[in-house]
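Complex shown without one protein chain; remaining protein chains in place.
Letters are used for the chains, namely A, B and C, taken in the order the chains are written, and counting of residues starts over at 1 for each.
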Amino acid sequence: MPEPHELRIPVRYSETDQMGVVHHGSYVIWLEEGRTALMASLGFPYDEVEKRGFAMAVRNLDLRYREPAKYGDTVLVRTTVERFRSASILYHYEVLRELDQRRLAEGAAEVACLNLRRGWAPAQLPTDIRTALENYLNGPT
Amino acid sequence: MPEPHELRIPVRYSETDQMGVVHHGSYVIWLEEGRTALMASLGFPYDEVEKRGFAMAVRNLDLRYREPAKYGDTVLVRTTVERFRSASILYHYEVLRELDQRRLAEGAAEVACLNLRRGWAPAQLPTDIRTALENYLNGPT
Amino acid sequence: MPEPHELRIPVRYSETDQMGVVHHGSYVIWLEEGRTALMASLGFPYDEVEKRGFAMAVRNLDLRYREPAKYGDTVLVRTTVERFRSASILYHYEVLRELDQRRLAEGAAEVACLNLRRGWAPAQLPTDIRTALENYLNGPT
Partner (left out) sequence: MPEPHELRIPVRYSETDQMGVVHHGSYVIWLEEGRTALMASLGFPYDEVEKRGFAMAVRNLDLRYREPAKYGDTVLVRTTVERFRSASILYHYEVLRELDQRRLAEGAAEVACLNLRRGWAPAQLPTDIRTALENYLNGPT
């Protein structure tokens, strides 16, 4: 298993709700930033993926919330590719509080590759992304 | 199984993203409005629940996205209580496009009852909520 | 001056922040829904405006916050067209609490008409929109 990609996100005030903690929906945004940062680190910033005519659309999303993130916290989004298929990628996530490394949440998201130029039809992952994911999963040799 | 509660939500422009459809995170907000509307219809508006010192915090969230909602659509959030335990409620959701009743997404959320006055400790569901949920699940007689 | 268009919006839980009231950014979303609802009532739903190749992009935004909206409130967004020019529309807003009709906020937004098919160049308002706005401002005869 490769090392997870880590994205550091200071909690925004607008991400809280009147419960006094971060709203559970804010984590969904963080996970998206986590997976696009991971893909960018492999050479595939999502704006370029879109310009090539592909979209990576979320098909499934699972989140388990353990402890609340709070305003004043910085969270770490640790993202790994758990596996990929011909037309989809499954990401796994952990969200930690930076200060004490407590695990606040964990989750998974499956994204499907779509061809924006062919009416959003399901599409094979482009070969260079596929190769990069294989190298990522096999790790440095 | 009782009839699902139905909440009608016109898509907001700000809920879209540059993929040209509703951002997947927007559904999380809709589900929250769905379950609070269901509980309000049973006599428990969430602002009053909070004033009594309880919070209903999301513990688990699952979403499966089937077809994209678009700006111009009105969606129907159909919420049911699938089951409840002493200190938690499991909601099930379907999100439909009103126009053609196509199912756009489905999901589940488990919320835990917390006692805000005892340091957010897990708490039994208040008796009146528990009774209302039992009546709701048993349906009209 | 024509009667303002009124859009009724129940506050969403996710629109609050840990100050215990609605986050000031949420009003910006409400105003957008207010002006698109007004234009839809004149026969110009914004999704159709976009399909015709036009965008109405916000150029200026002003908001004055008087009293906080709270979760449990329903707000009324009262929108009027204050004036329009060849390529822009100036909207005026009031946000009221439905229960006691207290004015919570007021504001203005100027939107510019852009031609999406000509590289987002500033564009004259389409003639039918212009005519509808003239009739709206002159009121029923």
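By our rule, contacts are C-beta pairs under 8 Å (C-beta built on N, C-alpha and C of every residue); 3 or more make two chains touch, one makes a residue touch a chain.
Given the structure is predicted, the values throughout are model-derived calculations rather than measurements.
Enquirer: With respect to the chain omitted from the figure, which of B:Y27, B:Y46 or B:Y71 is a touching residue?
Expert: Once the missing chain is taken into account, the touching residue is B:Y71.
Enquirer: Out of A:D17, A:E32, A:E94 or A:E110, which touches the unshown chain?
Expert: Considering the complete complex, A:E32 is the one touching the chain left out.
Enquirer: What does the interface between chain A and the hidden chain look like in terms of residue numbers?
Expert: Considering the whole complex, chain A reaches the absent chain at 12-14, 29, 32-33, 36, 45-48, 70-72.
Enquirer: Which chain B residues touch the hidden chain?
Expert: Output for chain B: 13-14, 16-21, 23, 25, 71.
Enquirer: Give me the chain C residues in contact with the hidden chain, please.
Expert: These residues touch the chain not displayed: 18-19, 24-25, 28-29, 32, 50, 55, 57-65, 68.
Following the convention adopted for this analysis, only the chains that are shown with their structure count from here on.
Enquirer: If every chain is reduced to the average of its C-alpha atoms, which one ends up farthest from chain C?
Expert: Taking each chain's C-alpha mean as its centre, the farthest from chain C is A.
Enquirer: Per the centroid of Cα atoms for each chain, what is the distance between chain A and chain B, given in Å?
Expert: Here the centre of chain B sits 24 Å away from the centre of chain A.
Enquirer: Whole-Å distance, chain B centre to chain C centre, using C-alpha means?
Expert: About 28 Å, centre to centre.
Enquirer: Do you know which chain B residues sit against two or more other chains?
Expert: Touching at least two other chains: 29, 32.
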